[in-house]
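Missing here is one protein chain; the remaining ones are kept as they sit in the complex.
Per-chain numbering from 1; labels A, B, C and D assigned in written order.
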Amino acid sequence: MKIALVVGTVVASHKEPNLEGSRLLVLKNVTIEGDVQSDYVVAVDAVSAGVGEYVLYAGGSSARQTAATHNRPVDAVVMAIVDSWEVGGVEKYKK
Amino acid sequence: MKIALVVGTVVASHKEPNLEGSRLLVLKNVTIEGDVQSDYVVAVDAVSAGVGEYVLYAGGSSARQTAATHNRPVDAVVMAIVDSWEVGGVEKYKK
Amino acid sequence: MKIALVVGTVVASHKEPNLEGSRLLVLKNVTIEGDVQSDYVVAVDAVSAGVGEYVLYAGGSSARQTAATHNRPVDAVVMAIVDSWEVGGVEKYKK
Amino acid sequence: MKIALVVGTVVASHKEPNLEGSRLLVLKNVTIEGDVQSDYVVAVDAVSAGVGEYVLYAGGSSARQTAATHNRPVDAVVMAIVDSWEVGGVEKYKK
Partner (left out) sequence: MKIALVVGTVVASHKEPNLEGSRLLVLKNVTIEGDVQSDYVVAVDAVSAGVGEYVLYAGGSSARQTAATHNRPVDAVVMAIVDSWEVGGVEKYKK
């Protein structure tokens, strides 16, 4: 998994039927030092995350292992909201 | 998922039998600011997307989770047409 | 999927038993403008493609969704021979 | 699999229900010469690894093939603690 910042949303009214009701979030990857990067991914929200929150997302077939994404054509899912992380005994982020 | 622009099509008459009838689109990746990039992917169309439309595509095994791609040797699928997206409260694209 | 040029073959007599009979092709990736690149992949041939042909290949678990690769330890398969492709209304390649 | 150094932990109290009890480790990739790199991955711990230990982690669907990760939205798992490795007959690391 990677840590990312939720920065926006995507609207797509015409889509695969089994994607109805999925909330699509724009995520920007974050370095382990907490710096927000320019590359992004669009992920389905499985935990009611909001813009501005730091989250964990999973990719590949693992992205389908939530109630919100089971059997759907989805390759990235937000499956946790991050409270804090630390590296080398130093807290790099705390909500 | 990533956002991409549909820029073209591929014709392949000699192919795996279970790919008959699949429409093959050429996609160029788009940055979250909306800039079209040079790298591309070929994806099966599951939502009747047209050249010039911004779409979402999914990769890996998730690309097989549509009626158009089930059990087929396909690792990318267009599964939504994008109406709009926003980042940081600013609309970056609107159809 | 990506477009690639078949440039060679690999011989491997000592291999997993269920790979017996698989033909192993060396592919070089091709840009969407048709330029052959230096990076390569080894893929199993599912469509009797020949050296010099432009093909489509699929990766990951999707590479196992052909009769030639089902349940085999294969992460890339040639599943179509390309007749032509176009980008922005311009034909970039025609067989 | 890749070799990585366990450098920290992530706390996420709000997450997919089936992730309860999962321990989330921050890993930094290590070159085969033993140099720690800046890129990272967050992985679920399946072997009670501690900060400062060198480990092996697996990604993709293979990350779900442990008791700690079965059927969970997890795309990276620590599945072994490294005792030593050698390259070209030279021991590059020994615990």
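Going forward, a contact is a pair of C-beta atoms (placed from the backbone, for glycine too) under 8 Å apart; a residue touches a chain by one contact, two chains touch by 3 or more.
What you see is a predicted model, and the numbers here were worked out from it, not measured in a lab.
Taking the full assembly into account, the omitted chain touches C, D. Residue C:Gly8 is the one among C:Gly8, C:Gly50 or C:Gly88 that touches the chain not shown. When the full complex is taken into account, the listed residue touching the unshown chain is C:Ala43, out of C:Val30, C:Ala43, C:Ala68 or C:Ile81.
Residues of chain D that touch the chain left out of the display are 1-3, 31-32, 46-47, 56, 58-66, 69, 77, 79-89, 92. Contacts to the hidden chain, counted on chain C, fall at residues 7-16, 18-19, 24, 26, 28, 38, 40-43, 51, 59-61, 63-64, 71-76.
The rule we apply is simple: only the chains that are shown with their structure count from here on.
Shared numbers divided by all numbers used gives the overlap of an interface; between chain A and chain B this overlap falls below half, so the copies present different residues. Matching CA atoms, the turn from chain B to chain D amounts to 145°, rounded to the nearest 5. With each centre defined as the average position of its C-alpha atoms, the distance from chain A to chain B rounds to 20 Å. Distance from the chain C centre to the chain D centre is 33 Å, each centre being the mean of its Cα atoms.
Contact with two or more other chains is made by residues 61 of chain C.
Viewed as a network of touching protein chains, the structure reduces to a simple linear path.
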